[in-house]
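Take a look at the structure below.
Missing here: one protein chain of the complex. Every other protein chain is in place.
Entry: chain A
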Amino acid sequence: MPDLPTPARLEQAVCSVVRGQEPVIRRILATMISGGHVLLEDYPGTGKTTMAKAIAAAISGSVFKRVQFTPDLLPSDILGISVLDPRSQEFRFHPGPIFTNILLADEINRASPRTQSALLEAMAEGQATIEGERHDFGSLFFVIATQNPVEFRGTYPLPEAQMDRFALQCTLGYVSAAEEVAILADQVQTHPVDQLEPVVSRDEILELMDAAKKIRFSEELRHYTVALVAATRSRPEVQLPASPRASLALMKVSQALALFEGLDFVSPEIIQSVAVDVIAHRLVLAPEAKYLGQNARQIVEDIIAQTPVPV
């Protein structure tokens, strides 16, 4: 596979493990390349963990860690803790699981808001300040958080401000019967993720991240991006509309996605294809709209259909 460009190689490797999820995988990888983080809202057993593992396995020299969030999880369980070393009579810092390249924060909405905040602050800053000391996470730091649908029991819904820190929210959903049969066939002897050889190096990923920033984004599409996000602010059914952070994320993810499409510029279809995933989870609907059965994804789809697109 060395003759393929880096994005395609990475994509192919992950897809060989996680079956039937090509469009979602591409978006998740693009988010990683754009420097954002992903929130997967999904039912248990749909392959969230496998995907995170596969991404980590495909990148050589990357560290993958997983934190299972529970109601009694404390911030220090994620960030790390200083412990007194009896021999040297000094405090020694034990880094927590957050010191990694790819972090799977499983069932993030089962932890208390205090712990959630600790993670999300770190995510946004790319660093953590623990006991007055600053710790950088390094250049490749990608969080895949999963949460169960909010109606599930024993969950603390993420505060709106923290939802905004995820560049993208998407769902894997159940795959088709044929794909599920293929999954069974794959896993008769071993799990394919265990056999996945690294296909790209950590440095190549960093190069990709640089390349994504250089994808050209025309003035007109900047206006279109802003128009889409700003449209949420004039909708009566939206109580808390999307922030400029959403416009920024939409631009960055679109750029990275263009890289995966093999383009060196962004076209309006690319923006349209991720706009729902980037914008919808940031909106808080007005109660009356909620009771009428509207949801944020529908509203964003509506906005896309109504906002004149440059042609």
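Basically, a contact is a pair of C-beta atoms (placed from the backbone, for glycine too) under 8 Å apart; a residue touches a chain by one contact, two chains touch by 3 or more; residues count from 1.
Operating definition for what follows: contacts and distances are computed from a predicted model.
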Tell me the UniProt protein name of the chain this structure doesn't show, selecting from "Cobalamin biosynthesis protein CobW", "Carbamoyl phosphate synthase small chain", "Branched-chain amino acid ABC transporter permease" or "Transglutaminase domain-containing protein". "Transglutaminase domain-containing protein"
Touching the hidden chain in the complete assembly: which of A:208, A:221, A:250 or A:276 does that? A:221
Touch residues of chain A, complete complex, unshown partner: 216-224, 227, 230-231, 233-234, 263-269, 272, 304-311
